[in-house]
Each structure stands twice: as C-alpha cells, then as structure tokens.
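Below: one structure in structure tokens.
Complex shown without one protein chain; remaining protein chains in place.
All chains are identified by letter, namely A and B, in their written order; residue positions are counted from 1 within each chain.
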Amino acid sequence: MQQFPCPFCGPRPEDEFRYAGDAGRPRPGRDASDAEWAAYLYFGRNARGAARELWIHSYGCGRWIELSRDTVSHVVDGAKPMNP
Amino acid sequence: MRLASGGEIDRGTPLAFRFDGADLEGYAGDTLASALLANDVQPLARSFKYHRPRGLLAAAHEEPNAVLDLRHGAYHDPNARATLELLAAGMELRSVHARGTAQRDALAFLDRCWRFIPAGFYYKTFMWPGWKWFEPAIRRMAGRGVVDPSYHPRAQPQRYLNADLCVIGAGAAGLAAAQAGLRRGLRVVLVEQRTRCGGTLLWRSARIDGEPAMRWVAAVERELRSGGAEVLLCTTALGLYDHGLLALSERMGDATGGARERVWQLRARQVVLASGAIERPLLFGDNDRPGVMLADSALEYLRRYAVRAGERVVVATGNDSAYAVAEALQAAGARCVLVDARADGALAAAARTQGIEVRANERVACAVGRDRVRAVRLASGATVEADLVAMAGGWTPLIHLYCHARGRPRWDAARGAMLPGDPVHGLAVAGAANGADSLQQALEQGVAAAGGAAGSTPRAEEAAFGWGGEPDIAQAFTTPRVWVDLQHDVTVKDVALAVRENFSAAEHLKRYTTLGMATDQGRTSNVNGLAVLADRTGREISTLGVTTFRPPFVPVGMAALAGADRGELQAPLRRLPAENVHRAEGAALLDYGNLLRPAWYGDRETALARECRAARTEAVVLDASSLGKIEVLGPDAAALLDFVFYTRISTLAPGRLRYGLALAESGGIFDDAVVLCVSPRHFVVSCSSGHVAAMVANLEAWREDRFDLARVFVHDATPQWATLAISGPQARRVISALELGIDLADGAFLHMSARDGVFAGVPARIARVSFTGERGYEVSVPADRCAELWGRAREAGARPLGVEALGVLRVEKGYIFVGQDTDGETMPQDIGMGQARLARQDAFVGDRSLFLPAAARAGRRQLVGVSALGEAPLAVGAHAVVRDGASERSIGFVTSSYFSILLGRPIALALIEDGAARHGETLEFEHLGARSAGRLVPPCLHDPRGERLNA
Partner (left out) sequence: MQRYSTWRLIREALRAHSGWVPAWEDRDPEPRYEIVLVGGGGHGLATAYYLARNHGIRRVAVLERGWIGGGNTGRNTTIIRSNYFHPRSAALYDFSVRLYEGLARELNYNIMFSQRGMIEIAHSEADLETMSRAANSMRLSGVDITLIGREQALAMAPLLDPSPGCRWPVRGALMQRRAGTARHDAVAWGYARAAAALGVHIIQGCEVLGFDSVNGRAAAVETSRGRIEADRIGIAVAGNSSSLARATGFELPLHSYTLQAMVSEPVKPCLDCIVSSNTNGSYVSQSDKGELVMGGNLDRCPSYAQRGGFRVTQSVVAPLVEMFPAFGSLRLMRQWGGTVDASPDNSPIIGPAPVPGIYLNCGWGTGGFKAIPAGGTVFAHLLATGTHHPLSAPFDLGRFARGELIDEAHAGVAH
C-alpha cells in the first residue's frame, strides 16, 4: 500500500484515497464533436512512468489532490490541491 | 542422537508428542524438526511426484521436505513446516502426501516409473480420449496436506507499527545496524525469524571485541530493548511493499485453541535487509536421500538443539566454511570424512590434526542407500560409509525483499551468488545478503547501512568462511538422477530436457519443469538450476536472467492475513438509528445494499397484503432515515446543483421541493433525489439510500472542479437526522397528533413543500412528499429522537410499513428505483423525462452524452409497466423475447415485479426496446426455460392523475 502526502492531512495510506483520473483535462462544451467528447470521457493518458493524477482524499479531508507519481516505480514527487 | 549437554533446549521440560502414531519425546526449545531428528525419525516425508523417501535437508525456512500435518487441541495445520514450528506437549504429527506413512508409502512404486514421467510429460499425453478421464486421478495424486472440513479459525487481529528504521535479521550485520540506528536516535524495529538473536553466531563460533560473539549479541539486544527499540523474535518479514510498508508474520508458539500466527504491518522510513545467506546443496546422484543435509544446518542442529545428525559423517564441500562443521561434529563424537573438491591446503592440515580424514581433489558422485543414506560413492570410485552427508555447495544470499522492492539482482561469479544490483530507494542490504566476505565486513556493512559511524564497528574474529564460487556441476551428469528441486522433484535431467525442447529462458524453465515453484520458492534450487541451464545452453549464468521472487517470503496463514476482517466486521452493515424499535415491532431485518432495513413486520405470509392495504386505506409509517440529507450551502449552491442535476434546481422557490435526476458524464442516470430549497443559499438533497456516499462524492467533485470553494459547501448530514415517512389517507391525522407546530391545511402546506417545526422540543423538518402516491409527509428529527417519533406516530394510528410492501406501492405508481429499474445505459428520455434534454442550454453533467448517436437511435430500452396475463407475478430478471429470423432474442427485461392487492393482479416494471411506443403489445417473457405473457402498459397503474396526493 502506497502512502500519499495529502497537502491538508500529511502522509496518509493509499486506501483513504480514490483515483479520479488524469489531471489537467478540461471539460469540453456542448459544441464538442462526438470524438472530442469521447476523448474527454474515455481516452486518458494512461502514462507509463511520470504521471499527473487526481486523487480524492475520500476518507480524510475530502479534498481533490493532484499527485505527481511514477506509475512504474510508484515514487511520489509531489502533491498539491487541485483547486487551491 | 541427542547429546547429553549443550544447546538451547530445556532438558528439564520434556514434551511428549506423537508422529505417525509413535510416542516420542522432545524438549522445550525444540522445533518439530529437531525433536524428530533427535528421535532419529527418517524418512519423515515423501516427495511430491516420485514419492521418494525424504528426511531433513535444512533447519529453517529453506527446508523443502519436512511438511507435516499438525494437530494441537483445536488447532490444525495441514502443511506445518517442521523446522519453524516449536514443539509443544501433546502435539499430534502425521506425515502428509504418503499413502500410508512416510516410512511405508503404498505409492513408493512411482519412483520406479520415473523414466515415463519426466518434466512436462502431461503436456504430451492425456489428450485421448480426453483430459477429463485422467484429471481426477492426477488431482488425487497431487496436493500435500488434507484440509479439515470442520476447521473454523478465530479472528486474529493484526498489529500496526511505524518506525524510522526496520532491520530484517538479527545476525551480526542486523544487530550492528539496529544498534547504530538506535544510537542515532532512530525509532528502531528489529525483526528476527528465529527464537533468539544472533543469526549464524548462534551456531558458528566467533569472537567479537575479544569475547565470545554471543556475549556481544546479548549486550546489543539488551541495549536495544532498554533503549526503546522493538525486537520482534519468531517474526518473519513476508514482503516489502510500496513506500516502506513491510508485512510481518509473528509465530506465537503454543497457543492451544487460539491462533499461532499474527500479521504485522509496519511502515518504515528506512529498511536494512540483513537476512543473511543460506547454504546450497551439491549436485550428485541421489542427493535427495534422507541423511543428506546442508552442512550449516547440521551444525545448527548440533549447536542449538544438541542433536548430532549422524555418527559417520561425510562433509562434502568446495569452500572453507564447511571445515568448522566437520570440526564441530568430530568434537561432538562423530567420525568425519571431509571431501573437498579443491587441492589440499592449510585448512585440511588443521582438520587432520583433529582426527578428521580429509580427501582433497575429491567429490561425492552419489549417495548410496534408499530410506536413508548408508554410504557415498566418490568420484574416484571409492566408497565411504556414512549416515550423514553434510554438503556445502556455496551460499545463496536472501535478497527476496530487495526483489519485492523492484531491485534487480546481478550475478556475482566470484561468490557464485545473486547479489543486489542497483540500490533501491529506502532499502540498504548488509551482511551475507549483500555478499560480505567476513564477519568483520558484515558488521561494517550493518553499521554503514544504518548511517552509523565507521569507527564504532566492533572487531571480529571467526573461523574460515568462503563463498565457494559458481556451483560445482562436475558430478551433476554422471548419474541418472540428480535432484535440483527437492520439493518438486525436479532433476538435472529435467532441466536438460527443457533445454532440448527450447524452454531455456529462466522463466520458461521454471514453468515447464516447476523448478522453484514449490512452497520454498526454490530457495535451495534456483541457483543450481541456473548453473545447469547455463551449462546446457553454453551461456553464462549472468546472461540467463532471474525469475522473480514473489511475496510472501514464507507462506503465511490465510486466517492471520484476514486478521480482524471477519464476521460482521467484514464489509460491515450499516444500521438504522431505531433498529431496536423495529426489532420490538417484529420486523424482519434484511440487507438492502449493505444497509439493514425492516423488510416487513410480523408474519411474512400476511405482512405484504396487510401493509399495502393499510397504506392505501389508513396511514403507515416507514423508517426512511437512510435517505440522503445532503446540505448544499452558499451563494453558488444553486449553480452547483444546476450543474450536477439534469433537472434544473435554481428555479425552485424557498420552501418548495423538486424531484430531479442526476446523470453520470456518460449520460446514464446516476441517481434521483428530492431537492429542497430552504433558502436561495441553502438546499437539501434527499437522494436514495444506497447512493448517499456517491452523491456526496459527485457534488464534491464538481465543486472542486468548477467552483470557488468559498462560495459553496457540501455537508452530509444524513446520519445526524432520522426521517420517518408517514403516508396514507389518514396521514394528516397522524401528523397533527405529533404536534409539530405547523399549519397542516392543504392550502397552507402544499404537496412538494416543506416547513420547519418542533417535535417534543427539538427542531423538526416536515416535507410533503409521497413515495406511495397517497398523501405523504416526511418528518425529520435529530437521529436520537427517532424511536420517540416512531412511538408517537404508532400511537396516533400509523401502521408500520416495510421495504417489501413499499416496493409494491411504488410499482403501482410507476416510481422507479435507480439501479434496479434503470441500468448504466438508461438515459432520462428512456424513463419519460426527456424534456430537459432539449430545453436546457446551459452545461450540466452528462449533457453532451445525451446527443451522441447512441442516445438518439431506435431500439433504446425504455421504462414500461407490464400487466402480467397470468395469476403469478413475472419473475424479476425475466426477459421479453421476440423472433429474430430462426432464433429468438431478448428485447429487454423485468426490473421490478409484484402482486398488487389493490389492483388484484400481478404488475411489473420493465426496460423494453422502444417500450414507450409499444404500450398495448403483449410480449412473451422467458425465465429459466418457463414462458409467461404480459401486456405492456404505462408505468403508472394507479391514480395516474395524482388525485390521491391530496385525498
């Protein structure tokens, strides 16, 4: 089990958090094409290696956290609030 | 045999036990293995495939053979590891896997068929007439112990710990590391799998700082304990996981009736792996015979348990470290012959002075004897009588935890060992596990690994030690049968066969021959296997790659792994605040989506009709406390709700309620809810019971994503408030009896509006809302007043209503239950709520998905009512079928179904392709081979104009 540095609560075990997708993917408007909308809904980066991820501290402060994490080594480089 | 003195055993505490029906005796401090060895029980096991007789190869976790069935009081272990379990009085041991006993096994003949069952033989045969004709017999032949069907383990809570430094292994390197860490002021945990600290110092003579090494060990252990370090004995590190999480298994010893094992989870900033090295077998003919043992293990049995494992001993070696073993056994009264593959030298001369016969430039070619070794034949052709062959084939560092942490080992040809390669963050490896060449080096590495000052390392003197270099395979091919993996019966010939068939990648070799896949995970076999593979393929060991070590390091009890996550603590049920009141009312409490709710009250046969009738003719009370009460507050509250809900919320006037849908981004219905506007800055979302957590998460998600956090806030008040729903033609009379202090006149208190009142001195919120189609009120009070409110409602004439009858009432009205009457694909337009899709221009969750091609195509499954044509309700889950060419296909399914007392016939809701346009059609419904018919009708079958809401 990993340990994530919540900016509000400090280091907490992974199972307090829930993965919520890639960071930095804006929601398209109604005028998006079918393909653009599908890209937003489903086509994530699925990065191998360095990734920017959103996690929700569901069983903690409830806040959304942006983690810089390596998906191969699981090393966490940093964490900041998604909505500061 | 047991020596008269010495060892760690307590001769004052004899322990009686049984093995395969024979009464035996050991002492406190014995392991099962040492006690059996002291009683000269050989063979004590049979091998997996050939049912060869087997004895003890080793003294600790690397033992491949000695797996026994252990019973002790209520405790049963079908695969007890004899070298790890401590002996206790009254233990009943049996050999496993043998048909009969280990000494007399009816399947022993299989060994004579060995030519016909080489590695992977099963891939080449049993195809005709079919695998199923052979499989049952093969299954019975495999396996080891036998599960006791009546066994029922207790919950065994786990323990949790944090540390600055965790040291694995309390040998010289580990103790030095722990001491250095403690002196640096770190919070230290030291984990040792044996019963005492010391590691190999427990059985190998050495001096540290001029004194016997065990004095130094005792002093360090005292310093650690008094300095606040945690010293966990009998504890094995199972695995090293992400971010310094270690799982440990503590053997609790004799715990008759209770658990014998406890799992720990330890989070350490820094881990020092000082797990040492284990000795490797030599490859020679019939090297699996009882009496062929690792030299180091023979010494451990001698020194720790005072058991001399043989009288006439051949010590076979190619390195220096076996000389101490020969000298110790000779001193203990055995007659030793040292067979050294190397040239004569000073060590040999010294050994001869102690009466040991040394044969240099010589190897063991094969063992002689069947149920136990009687002699060895040497490469030169000479035969030497022996009842113990102590072999020293080099050393294998235990770097499993390094590999768990994604470390990549490298082959060190000089030491003949896989050693840690590139360093892993947060993990340091020290001592023999790291290739230390001497006790002195082990101590230095330990101190350095813990960040200690180099000058503080104690000075060590020891007997000669040598790694031994690459495995000696000179005798591996001279006789037909040379074992590589004892537990899985893999021989050198099997490896050669695999290479011949091109299974020559290290992982292919492992999988094809099963080498290293037994419960010991190839501790004593992997490196020898690689050496043979390298020889057969003409490659260097360093190029072969390694198979991956997997956690756990030693097998761990499943009950201990489950810990306290058992019984009602496992996925615990949520409960209503007034559960006891419902029990007193005779409620049947059932699990609805992990929530325990009253299904009906009193006698099941009559309850449904009675409760439904009361709801339509009198007044009923339902405990709806689990409905969501999510407060959304702040100037942007309405904007957040407009975005999260498909139904517009911002147009709601204060004091009014609105039923609305919320969607997922895929456009599917996520949940429905009744939203109350308390004020333009304060809304309460009452969503369905099973979706509260998800709704809160959804609101929070979009709040974080799109809103100024200072302008809107979400607070889940669901557990703080209890809600009773009172409905029926007499509901207003019941409500007025509650004296809530509000005007109940219909003109003043409209359907779908709410008022704040007072119940018995505490605040109450009263909403006019209906889930049955009758006049209805929901009264919410602080949760601890729920029982009182229930009692008052009952006194005022309301009858209890359970969840099952509620189902009938809502289906009569065509009210959906999201998740049951919808699935992930159901969109608003499929349940007759398509208006907002076209009306709203602003953004809301799921908006764009409602206009994808799939959202507009024909053939979408839509909500309909079904009037069953028979007497019995349709089965929930029955599918409507239509002809499609030669075959039939499903066009949808029944989602809810009941017999309606009110209507006198069975009714149902269903999701049917283009259902809205099919009202009036009669369809066939299929349920597990039975057919029935139903006519599609509008979902609402009772009071479609809603006149009863104000009746």
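As a convention for this text, a contact is a pair of C-beta atoms (placed from the backbone, for glycine too) under 8 Å apart; a residue touches a chain by one contact, two chains touch by 3 or more.
Fair warning: this is a prediction, and the values are worked out from it, not measured in the lab.
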Touched by the hidden chain, restricted to displayed chains: A, B
Residue touching the undisplayed chain, where the options are A:Gly29, A:Gly44 or A:Gly78: A:Gly44
Full-complex contact with the absent chain, from B:Phe17, B:Tyr323 or B:Phe503: B:Phe503
Subunit A residues that touch the omitted chain in the full complex: 1-2, 13-15, 18-19, 34-35, 37-39, 41-48, 51, 53, 71-74
Residue ranges of subunit B at the interface with the undisplayed chain: 76-79, 115-116, 118, 121-128, 130-132, 135, 138-140, 142-153, 239, 241-242, 245, 247, 265, 404, 406, 493, 497, 500-503, 505, 507-508, 511-512, 519, 521, 548, 550-552, 555-559, 561-563, 565-568, 570-571, 590-593, 666-667, 823-825, 849, 852-855, 875-879, 881, 888-890, 893, 895, 926-929
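By definition in this document, only the chains that are shown with their structure count from here on.
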Touching residues on subunit B, where the partner in the complex is subunit A: 241-245, 267, 406, 425, 665-666, 697, 700-701, 704-705, 709, 841, 843, 847-849, 851-853
Subunit A - residues contacting subunit B, complex: 1-3, 14, 18, 20, 27-30, 32, 34, 37-38, 41, 56, 58, 62-64, 73-76, 82-83
